[in-house]
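Note that one protein chain is taken out, while the other chains of the complex remain in position.
Just so it is clear, A, B and C label the chains in written order, and each chain counts residues from 1 on its own.
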Amino acid sequence: MRNFRQVAVVGVTGYTGLELARILLGHPALQPPLFYVRETNGAKCLAELFPQFRGWGEAPLRPLSVDAITSSSAGAAFLATPHEVSAELAPALLKAGLRVVDLSGAFRFREAETFTTWYKLAAPHAEWLTEAVYGIPELYSSEIAKARLVANPGCYATSVILGLRPLTQAGWIAPGTGVVCDCKSGASGAGKDPRRDLHFVEVDGNFKAYGLFSHRHTPEILEHTGLGESQVVFSTHLLPLARGILSTIYVTLGEPQTAAEVESLYRRFYAGRRMVRIWPADTLPELQHVAHTNFCDIGFALDKSGRRLVIVSCLDNLGKGAAGQAVQNFNHMLGIEEQTSLQ
Amino acid sequence: MRNFRQVAVVGVTGYTGLELARILLGHPALQPPLFYVRETNGAKCLAELFPQFRGWGEAPLRPLSVDAITSSSAGAAFLATPHEVSAELAPALLKAGLRVVDLSGAFRFREAETFTTWYKLAAPHAEWLTEAVYGIPELYSSEIAKARLVANPGCYATSVILGLRPLTQAGWIAPGTGVVCDCKSGASGAGKDPRRDLHFVEVDGNFKAYGLFSHRHTPEILEHTGLGESQVVFSTHLLPLARGILSTIYVTLGEPQTAAEVESLYRRFYAGRRMVRIWPADTLPELQHVAHTNFCDIGFALDKSGRRLVIVSCLDNLGKGAAGQAVQNFNHMLGIEEQTSLQ
Amino acid sequence: MRNFRQVAVVGVTGYTGLELARILLGHPALQPPLFYVRETNGAKCLAELFPQFRGWGEAPLRPLSVDAITSSSAGAAFLATPHEVSAELAPALLKAGLRVVDLSGAFRFREAETFTTWYKLAAPHAEWLTEAVYGIPELYSSEIAKARLVANPGCYATSVILGLRPLTQAGWIAPGTGVVCDCKSGASGAGKDPRRDLHFVEVDGNFKAYGLFSHRHTPEILEHTGLGESQVVFSTHLLPLARGILSTIYVTLGEPQTAAEVESLYRRFYAGRRMVRIWPADTLPELQHVAHTNFCDIGFALDKSGRRLVIVSCLDNLGKGAAGQAVQNFNHMLGIEEQTSLQ
Partner (left out) sequence: MRNFRQVAVVGVTGYTGLELARILLGHPALQPPLFYVRETNGAKCLAELFPQFRGWGEAPLRPLSVDAITSSSAGAAFLATPHEVSAELAPALLKAGLRVVDLSGAFRFREAETFTTWYKLAAPHAEWLTEAVYGIPELYSSEIAKARLVANPGCYATSVILGLRPLTQAGWIAPGTGVVCDCKSGASGAGKDPRRDLHFVEVDGNFKAYGLFSHRHTPEILEHTGLGESQVVFSTHLLPLARGILSTIYVTLGEPQTAAEVESLYRRFYAGRRMVRIWPADTLPELQHVAHTNFCDIGFALDKSGRRLVIVSCLDNLGKGAAGQAVQNFNHMLGIEEQTSLQ
């Protein structure tokens, strides 16, 4: 019998896995998770990998195998694994009756071709792509609650989609006008593997753009805002800080609006959604207020014409941008309050 | 007799003044500068104010007065003073025969109203506004060479104007399309005075937008690109680093271009201009490569349609964005190589 | 009737107050705290002061007065107030039957003269000094449990005393040899008020020593290690980071020891103390593993002679060094598990 209070966590060696472990170890509705890793480098427990867990997260590390997971009582699995690993692992676990929250890009698109084009990898079988639910609870909570497979979104994509969706759904953006998404992320978003361009000396005191017109989170943004590829410019930059994404989004409105109307649109759209916080007109969110949280904070500025609108959307790339949102999704799957273990 | 190899430097207590002192103390064509300050806080020489000058910049600090400067042999003055101080001081020095490079906003606009509207201060007398030359040598070097009064541009404005001018001058931007200038600056651009929001703990690990639709550098950008106010959105952000501005500029071209054509446009426009460096197509500049220099580095990315263009322009806000450019301007006024003391 | 599950928190405008609010708002054994401030600057609730509390810490701010607190049902108060404010406030609250955890220096010494000498302020009345219990639970938990007034220790002092006490209590330090405590702290330890030397540009990329032979935490260290003033050199340095203190402590042992014996001494001394973590021989703790926690991590290195020992002790200056330890003390006063709300 599958036990949904018993979760397997696969891939806890990176920054997302670390954050996932931190949240799940303190989750009041769950049993201590089972942690699986592909390579242990000799570490036998989580605290050996991440010394911050000493004294409270001495959970054993288990060598990853499909059999090991499916023969456990685990009723669900979080996959913090590379795209190609998730693409193989998720179907095997699903067939064995587990529910899966996958944090890779493997199941984020309905069309296999989208994945293949942007990721240069073979896509999972189409049946899984159509079954997977895109995991932004503020947009798709009822589907997520019933899902067997949730595709946890990209960090940049989450911040942009949450920032744009009230406007696109209301049809406020002037047809034919471009939408510019200028996004900035901290260095933990690039992963934990040593790389020359992530050396402290190369990032500290530095700032740069990268991935122009080629970032993999682009198709997620298009699919969940309904905007066309020719309408959106999405750029990414590397900030000299560890955690956080701030997206500055520029749109032109079809009809002039007041600041009060804009604020009201966002408040209505996210009414009852505790993990999205709307900032009052004339104030703007900052990364420091969302770091180490699962919040997405959204503010805006409107010019005097009432038609040029700048949206500022920010979140913690490891929180609401990855591990936090994965747990928020799972809380919906469990039918418990979505912010459980996330404050 | 005025001696143009003897310069007065007014206001050396801030970060721009410090950088100006550093450059001018090592300037091979100049005598040791005369440093004037409004308040010494007891410091008698530059090294007491800035210990980094010990052993090589023990220059005395003199109390500021118009008489003290005009009765010296100084042939020119750099004013690193607040707008309202410059507005009074510059005319007095000009009347006494000195040439002036002013680093404040006081003389940057032809129309007094522009200054008054954006700075909420009384403008200098109109005769000086029309006489002042806007100090971007890559655009106005012959006027600068002859100028009695140079208005040194704003740091953000320099990065945006240098990034956009080749396009606007060539008429490449599609009429009626918006131009987004998403700019990010280090904390030294906000000045040296203690402020709650510049406390280390408030800036480190943080990132935020500010000054949307209200930044004072806006009118400079409009005036020197020829773009209309309704066409440009200019935003500013605070980076957790000390020095540097990076502007990401989004434009739509009227006709499709190739990357080679874009690169060529920029190379031709800045041919012979050593302080602007054009990056090859498919590479982008980074702040670390311009920090502590007088360079403005410009790169770009073009989408596959050939019409959506992103320009990345970066510089050191204290170098090419302030003190460095002031000295570059002065080198033109002296008729010597513009990069003297700037490498 | 005083209700010990209802606490008053005085002074929540600084970094320590912010951390205290964060911990107490999530404390499962407490009712929502009553927050008092001396000046509100117009803020009506905690979230207006610290936007990170939006959506979960909208607690009202109350103007501070002794009457307001004593006429509430609060059974205990945390004072995150300046020394001179605490010196007046604590006695008034104690007389009204509240128990008090004071985070200032006012009640840390038995002798009024010590306070007056190091703080240049009038000391509280002697009766309170003798009644106050010094709040390091790892050393004085039974006294703390019964205390009416707990003097929460200085951040540097906590890290040094926890690092040295096993050695001094065991009599292992060679008589007549000096003890060097080289301590480094992040900038949040210097408080939130704007200061020129705490401007981002002055701290980022910088490092310096300060307070040599004059730091106010010196007498706490002497009193709780039993070492003489002539035996200890205690230095402090400012790190370019927000949170954390790391103390490197150099001692000479009277008798040669093995690394296993040193580790064993520390493990036995802190047996059952969950908030102090001893690192295995040949490994050393790092600030990143204690930031945002209430842990004090201690490691060491021993030279081949077995007599020269270096202790590394680190903690979060706002956690175990201030607000976290205050709550840990209060948990002892409540008779509940000391780590409640601290993980």
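Throughout what follows, a contact is a pair of C-beta atoms (placed from the backbone, for glycine too) under 8 Å apart; a residue touches a chain by one contact, two chains touch by 3 or more.
Keep in mind that what you see is a predicted model, and the values were worked out from it rather than measured.
Student: Touch as defined at the start, partner being the missing chain; which of C:E84, C:E143, C:E261 or C:E286 qualifies?
Tutor: In the complete complex, the chain left out is touched by residue C:E286.
Student: Out of C:A122, C:V180 or C:A260, which is the one that touches the chain we can't see?
Tutor: C:V180
Student: Give the residue, chosen from C:T16, C:Q52, C:S235 or C:N329, that touches the chain omitted from the document.
Tutor: Reading the full complex, the residue touching the unseen chain is C:S235.
Student: In terms of residues, what is the contact footprint of the unshown chain on chain A?
Tutor: Here the touching residues of chain A are 15, 187-188, 192-196, 198-205, 240-242.
Student: By the contact criterion defined above, which parts of chain C meet the unshown chain? Give residue numbers in ascending order.
Tutor: Touch set of chain C with respect to the missing chain: 177-178, 180, 182, 184, 202, 204-210, 212-213, 230, 233, 235, 237, 239-244, 246, 248, 250, 252, 284-288, 291, 301-305, 308, 310, 312, 314.
Student: Tell me where the left-out chain touches chain B, residue by residue.
Tutor: Its contact residues with the unshown chain are 26, 51-52, 54-56, 204-205, 274, 277, 279, 285-286, 288-290, 292-293, 295, 297, 343.
Just so we're on the same page, only the chains that are shown with their structure count from here on.
Student: Which chain, with its centre taken as the mean C-alpha position, is closest to the global C-alpha centre?
Tutor: Ranked by how close its C-alpha centre lies to the overall one, first comes A.
Student: Starting from the Cα centroid of chain C, hunt down the chain whose centroid lies farthest away.
Tutor: Farthest by centroid: B.
Student: Measure off the straight-line distance from the CA centroid of chain A to the CA centroid of chain B, and report it in whole Å.
Tutor: So the centre of chain A lies 40 Å away from the centre of chain B.
Student: Just give me the whole-number Å value for how far the CA centre of chain B lies from that of chain C.
Tutor: The computed centroid separation for chain B versus chain C comes out at 46 Å.
Student: Counting only residues that touch at least two other chains, what does the list for chain B look like?
Tutor: 202, 204-205, 240-242 - these are the residues of chain B that touch more than one other chain.
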